[in-house]
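Notes follow the structure.
Only one protein chain is missing; all other protein chains are in place.
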């Protein structure tokens, strides 16, 4: 199981701050994960309608769209940060 | 009578922070005043041995060496400031 | 001593100043940012990532410590809901030399605006609730530091 956590308006649109998911076999990268979440349900469609506006951190480190998503661990998905 | 006030090492060398003096008729400018003080006594000789190192304020305003010294009022004499 | 904190409790500037000051250093520079209530803002909410936000602040503090010779550095950022007038961030740097303390504070506050994992949501008196978008000006200031 992979833990997903959401922040800011991604959290709001998903209606939850975190969840655990089993990834389909064809989800390999962060970009794949975002497309899968966008297609999965209405909340995902709202949160991930614009993949270019989504940033990701895998196991606590910032990850590019092409980064490989682990089968277990944590992926955080969020908009660009707006600072302190 | 003219009030003279001294600061920093000028004060120390003069042995006083202020005094009142009657200026001789031939003392017209700040530069004249400094030369007169340097010639007046030992303390003055020590304090004003290097006129280039002395700055002056006349009645609360910085004054150049050629500025006219009033017959009454206040002249402050001091080294370059060393800031806060 | 570097001290970094991310917290939802109010920031007591005087207490933090006293805690920081214990050593007695030549120069201390500080920056305190407060929530502004103009434009009818009634609450600023800062969402944060429990791990990434703190580690980002620590990395930033470490970078300041590497760039300048600092005797002490305090960096405290508030998260969660914050009312207008309340303190959102405190940066406090001490050094033997004033230029280093001042530069470190300016660097930290500029980079905090762009680098740290925080997301701002503004609530207004008229009912609007808006997630803040990234600001170009903040990036320009932060980029000065290379």
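Each chain carries a letter (A, B and C) given by its place in the written order, and its residues are counted from 1.
Criterion: contacts are C-beta pairs under 8 Å (C-beta built on N, C-alpha and C of every residue); 3 or more make two chains touch, one makes a residue touch a chain.
Predicted model, so just to flag it, every value in this text is computed and none were measured.
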- Item | Chain not shown, its touching partners among those shown | B, C
- For the full complex, which residue in C:46, C:60, C:76 or C:105 touches the chain that was left out? C:105
- Item | Those residues of subunit C which, in the complete complex, touch the missing chain | 13-14, 17-18, 21, 24-34, 36, 38, 84-85, 96, 98-99, 101-102, 105-106, 109, 141
- Against the hidden chain, subunit B presents residues 5, 7-9, 11, 57, 60, 76, 78-84
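One rule holds in what follows: only the chains that are shown with their structure count from here on.
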- Chain centres computed over CA atoms; the one at greatest distance from subunit C is chain B
- Between subunit A and subunit C, the Cα-mean centres are separated in Å by 27
- Gap in Å, rounded to a whole number, between the CA centres of subunit B and subunit A: 77
- Item | Between subunit C and subunit B, distance of the C-alpha-averaged centres to the nearest whole Å | 51
- Note on the structure: By the touch definition above, subunit C meets two or more other chains at residues none
- Would you mind listing the residues of subunit A that make contact with two or more other chains? none
